[in-house]
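Yeah, one chain of the complex is gone here, protein chain that is, but the others are all in their spots.
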Amino acid sequence: MSDVQIKKFVVTRFDPDKDEVPRTDTFEVPCQSDWMVLDALNFIKDQLDGSLSYRWSCRMAVCGSCGMNVDGAPTLTCKSPLSSYGDTVEVTPLSNFPVIRDLVVELDGFMEKLKAVKPWIIRAKEKAVEEGPYRQSPEELEDFKQFSLCINCMLCYAACPVVGNEPDFIGPAAIALGYRYNLDSRDEGASERNAIFRGEGSVYSCSFANECSEVCPENVDPAAAINQAKLSGLVDWAASLVLPRGGKD
Amino acid sequence: MARAAHPQAMQPKKPGTTRTAPPKMPDGFPGKGRYRTYVAFETTGLIYLLMGFIILRAIWQLGAGEAGWNGVMDAYRNPIMIGFHVLALVGVIFVGVRFFWLFPKAQPPRIGPVRPPPAAILKGMLYSVWIGTTLVMTWVLAGGAF
Partner (left out) sequence: MVETHRHDVVIVGGGAAGLRAAIAAVEADPNITVALVSKVYPMRSHTVSAEGGAAAVTREDDSFEMHGYDTVKGSDFLGDQDVIEYFVEQAPKELTLLEHWGCPWSRNEDGSVATRAFGGMSIKRTWYAADKVGFHMLHALFQHSMRFDRIVRYDEQFVTRLLIDDGQVRGVVALDIRQGTMRAFLGRSVILCTGGGGKIFPFTTNGNIKTGDGMALAYRAGVALKDMEFVQYHPTGLPGTGILITEATRGEGAYLKNKDGERFLVTRDYGVGSKAELGPRDLISRAMVQEFEAGRGFSGSYGEYLHLDLTHLGEEKINQRLPMVRELAKVYGGVDPVYEPIPVRPVVHYMMGGVDTDIDTATQLPGLYAAGETACVSLNGANRLGSNSLTECLVFGARSGEQALQFSKGADDGNERAVRAQAEEEQARIDQLRGKVKGGEKLARLRVDMNKTLESGCGVYRQEDSMQQTVRDIAQIKGRFADLALEDKSKVFNTELVSALELHNMLEIAEVVANSAASRKESRGAHTRRDAPTRDDQNCLYHTLCFFDPAGPRIEKKDVTLGTWVPEERKY
């Protein structure tokens, strides 16, 4: 096997039945040189302390389960090689989220926000399946493809300075996913979603810190989506003043 | 230690069934680490606010005729005022650079059939306009136009 190096892991622990507030535990882990942060957590769970709780599954950076703060930075732990960290590694739950247990955070708030932006194809009249697929050129696909790559790992929410201060803010991933449908040539719901983007927790809460895009493991660039949505929401609103029936049609 | 976030941050409308530890702000926010640049960017707002007051006062002083104007000019020679303006210049450059860095991604993928130019070209255009405007203004203010 590969070289082994002992690293110290300082990990947040919180059990609501026992702990008033979160505390930390320290573990010494013999790390192989090709390990990711997640491998070390799995070592702790299997060999040192079976009670450590965290989420993980695919270990190939696509299921989005294993987001945590590593040395303070929102990180997909299955995609972050230990070799890029020092001898002591601090693992804490994602910031801006309530903590359920240890490294497990509350996701239902995000699920509500995601549903609120109507992340599905909206059509005035649905196309019958017998009519076959829509035509969509590779360029039209390119318009929204990047924003469809979001794995809902929540790193962007953990990095956003607005999310922690304004609970209503729809937030990076959900806006990117809603906006992704606005850009989809098959969709006709843009003005409906733009009204949502202008409403409670609006896109204009975003102060363009760009941190969501800095931490995104899939290069979705949610900051781009949010700030494009600001402009398109504004244009839509202005159009609705001129054409009171919503600007489209 | 990270600071506490809003207690309702990322809480579902229907609260969860077990007690949670309250959310914390991102590590280092606002003063340290990765957020320093962003917070500095936001803080430059204060400089423009102050600048606004200074300009307003200058315009107000014009009402007092030539004496008022000379008073303003004298005040501008004060080292504190010079220091402030140097700071403001640094702030404007900083904000400009950051704004130009972020501007391309805020463009829609296309307006009708027209796509915005690639980020590098867009940035180049922005810088050209900025530098161009600065040169023209300098020339005008230096008396070149009159």
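Each chain carries a letter (A and B) given by its place in the written order, and its residues are counted from 1.
Please note the rule applied: a residue touches a chain if its C-beta (ideal position, glycine included) is under 8 Å from a C-beta of that chain, and two chains touch if they have at least 3 such contacts.
Just so you know, these numbers come straight off a predicted model, no measurement behind them.
S.K.: With respect to the chain omitted from the figure, which of A:C31, A:I151, A:A190 or A:A224 is a touching residue?
M.R.: Of all options in A:C31, A:I151, A:A190 or A:A224, contact with the hidden chain holds for A:I151.
S.K.: Among A:V10, A:I121, A:A195 or A:A239, choose the residue that contacts the chain missing from this document, as touch is defined above.
M.R.: Checking the options A:V10, A:I121, A:A195 or A:A239, the one contacting the hidden chain is A:I121.
S.K.: What does the interface between chain B and the hidden chain look like in terms of residue numbers?
M.R.: 16-18
S.K.: Touching the absent chain: which residues on chain A qualify?
M.R.: 1-2, 15-18, 34, 45-47, 49-51, 53-65, 79, 81, 100-102, 104, 107-108, 111, 114-115, 118-121, 126-127, 129, 132-138, 140-141, 144-145, 148-152, 177, 181, 184, 186-187
Operating definition for what follows: only the chains that are shown with their structure count from here on.
S.K.: Once bound in the complex, which stretches of chain B touch chain A?
M.R.: Interface residues on the chain B side: 2, 5-6, 8-14, 16, 18-30, 33-35, 38, 42, 102, 105-110.
S.K.: Quick check: in the complex, which residue numbers of chain A touch chain B?
M.R.: 14, 16, 21-22, 69, 72-74, 92-93, 95-100, 105-106, 108-112, 142-144, 157-161, 163-167, 183, 207-211, 213-214, 221, 223-224, 227-228, 230-232
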